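Of the protein chains in this complex, one is absent; all others appear in place.
Order of writing sets the chain letters: A and B. Residues in each chain are counted from 1.
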Amino acid sequence: MSAQPVPPVPSSAVPQNAVAAAPERNVVDQAPKGEVVLKITDLCVRFPSDEGPVNAVQDLTYEARLGRTLAIVGESGSGKSVSSMAVLGLHNPKRSSITGSILLDGTEIVGADEATLRKLRSNTAAMIFQDPLSALHPFYKVGNQIAEAYLAHNSVSKDVARKRAVEMLELVGIPNPQRRAKQFPHEFSGGMRQRAMIALGLVNNPKLLIADEPTTALDVTVQAQILDLVKSLQREFGSAVILITHDLGVVAEVSDDILVMYAGRAVERGLAKDVLARPQHPYTHALLQSLPSASEDSDQLQTIKGTPPSLVNLPSGCSFHPRCTARDRVPGDACATVLPDLRVSSPGRQIRCHLANPEQVLAQEGAS
Amino acid sequence: MTATPVSPTTPTSESTPTSESTPLVEVSNLVKHFAVREVQGLTMTRNTVKAVDNVSFSLAEGETLGLVGESGCGKSTVSRCITRLEMPTSGAIRYKGKDIARLPERQLRPLRREIQMIFQDPYSSLNPRQTVGAILTTPLRVHNLAKGREKARAQELLELVGLNPEHINRYPSEFSGGQRQRIGIARALAVEPKLIIADEPVSALDVSVQAQVMNLLSRLREELGLSFIFIAHDLGVIRHFCDRVAVMYLGKVVELGSKAHIYGEPQHPYTQALLSAAPDINVVRGIPPKERIRLVGDPPSPIDPPSGCRFRTRCWKAQEICATQEPPLEDKLGGGDDDIPETGDEHVIACHFPEIKSTLVAEVAR
Partner (left out) sequence: MLIYIARRAIMAVSVILVVLVATFLLFFAGPADPAQSMCGETRCTTQRLEDIRRSLGTDRPVAIQFKEYFQGLLVGRDIYVSGSPKHCEAPCLGFSFRTGVEVKDALATRFPNTAMLALMSMVIFLSVGVSTGVLAARRRGSGLDRGIVGFSQVFGSIPSYITGLLFALNFTVLYPLLPRYANRSDGIAGWIAGLVAPAIILGLFYATGYVRYARASMVDTLNQDYVRTARSKGISEQTVVYKHGLRAALSPVVTILGLDMAGLLSGTLITEQIFGVDGIGRFAIESLRNDDLPIIMGTVLIGCVLVVIMNLIVDIAYSFLDPRVRLS
């Protein structure tokens, strides 16, 4: 038996009338279950460039909770990766300017010294990267690379650390872990490599795991395996997971909460299921509309006109307004002049948009 | 193997009254092996990568065929053989009835004009030191087209793909990824091709730009009457764009049929697994798929593919026969096909135990 059909997950009926069906859980205003591991407040990340400062992340506020998966979604240049690298203090302080607050398990990361960061990295928060082939060192054996992370935070002998590495490889479902630990990354297949990367991430049992596009470089059938693995490991260890992705399908598979970013700012936040079923921000809505479906025929895809803005020279007002189709539904010239706040639009949902009744407007947009 | 009856390529099916003419492209028993040498220190091993092994399909004029499969399945190699960027090891590629598989370079010249490629990476496929004008006029000069009015033609092309014709003197670096892909499309269209081979044309693009390029390709296909061989790993993109779909696994076509067949009533376990694994927009919206199939492990290496059916090592239906006998690509459950009467199109599967099973979400009415 090498594959088993899994029964469908119970479908939660999606009511057509979305506003009336208020979500039962609220991730934003009232604290849901799960201790807060990471609390980011008003984070701004800027990089100097020849053309001027690049505003990679602006006014970002969110938190990650134990036992929950938060998906951060956006296109390239939306700031999703930049913000999460800041959580581990991985930006070179000489080549970036970071303001705001990142509280990781009670420790302030912004402005922290190297020694503080070192203690937290891998031990409290670990990261998995997109391309496991380039993220693992090509010259060192996989087992040793995992053991190195364990040794950095535990005063044990090398042998113990190596045993731990083998255990971790076994845990992530790598057959023959003893032998595999002694191999180099290039001797692994793509899926196995990403499993090894996950083993490396979890070796110190961190409270927070940040997965940056963990399946983008993988084939679909392998992607499904890796997502299942991340889900089951999270259940087992109860850690918080931040999943950075551009793929809304991946979000739907594994996330509890979602944060949609556009041009460095959060534009929509809420429960993943709700946001994907009934997006309230015109950008989220348009993204969902532009996906071609494998389960139904489509004649013409909805598109978002234009291209994402330059982070050096952001549009005035709402960054999305030049591409927004709902812009004329906002009275006056607010979209082009006033930057909307990230406000609570309905229980458990925040959007950065001037629209007073976004769901109605977007429902009409979708129909037309 | 060559004795396998391959229905789409036999002469009898060509002369049936239903088919208007010979297919535009007819690939029969295409094989492409690569010799690889691995040298480490003072040791060396020789291997053969069986990238494409006995692949047959045909493409009618004006039709779009999708090639789908995971990395290493040979879909790109097939396309590189058709454009003759690679010389096939054996087999025939008939373009308008003429076998081009072993044509010498000189005689390929005119065909190179008719068959054009669009590449995946809009960054590395355009020469950064050439202006857009130069990129578009070079193929015109090579093929002696639009003599004396190359620049005007280049501007027409830019307009055709939705770019500003004024930007003819700009360099690729001044354009965004989506715009570059448009330039790549304009370059392919410059020589007025009949057939476009698009190798993952939208997979390097952001979601919001991907839809724009897809729509552009659809419009151009209609306006210019192009035929397409469209390679992608995204099943949603394939469904949106293609008439027929060939599913490939480890150098073989495992299932081939109309879009309705492949998505509506897939029969090969691999197709079913692929459809089940692909995150779909309706799943995104909260409608669960009918069934989830999780394959175990990665695809085996094409250097040493499994005996018999190549999918058997990951297949939940595999039995003894699967290891000993390679299933031919044939119409197995004929009954299922009668549901789609017109077009006379076939639905062929290479599996010992085919079974109609839809794994996608139920058809939803929006």
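Here, a residue touches a chain if its C-beta (ideal position, glycine included) is under 8 Å from a C-beta of that chain, and two chains touch if they have at least 3 such contacts.
All values reported here derive from a predicted model rather than from experimental measurement.
Considering the full assembly, A:Leu136 is the residue among A:Ala86, A:Leu136, A:Ile242 or A:Leu355 that touches the omitted chain. Looking at A:Val54, A:Ala126 or A:Ile304, the residue that reaches the missing chain in the full complex is A:Ala126.
Within the set A:Val36, A:Leu66, A:Ala152 or A:Val344, the residue that contacts the chain not displayed is A:Ala152. Touching the missing chain, out of A:Glu114, A:Asp159, A:Asp299 or A:Asp328, is residue A:Glu114. Mapped onto chain A, contacts with the missing chain fall at residues 88, 90, 94-95, 114, 117-123, 126-127, 129, 131, 134-139, 148-149, 152-153, 184, 186, 200.
Operating definition for what follows: only the chains that are shown with their structure count from here on.
Averaged Cα coordinates give chain A a centre that lies 32 Å from the centre of chain B. Within the complex formed with chain B, the chain A residues making contact are 1-12, 14, 75-76, 189-192, 219-225, 228, 246-253, 273, 276-277, 286-288, 290-298, 300-305, 307-308, 323. Per the touch definition, chain B reaches chain A in the complex via residues 70-71, 176, 178-179, 206-212, 214-215, 218, 233-241, 259, 263, 273-299, 313-316, 318, 360-361, 363-364, 366.
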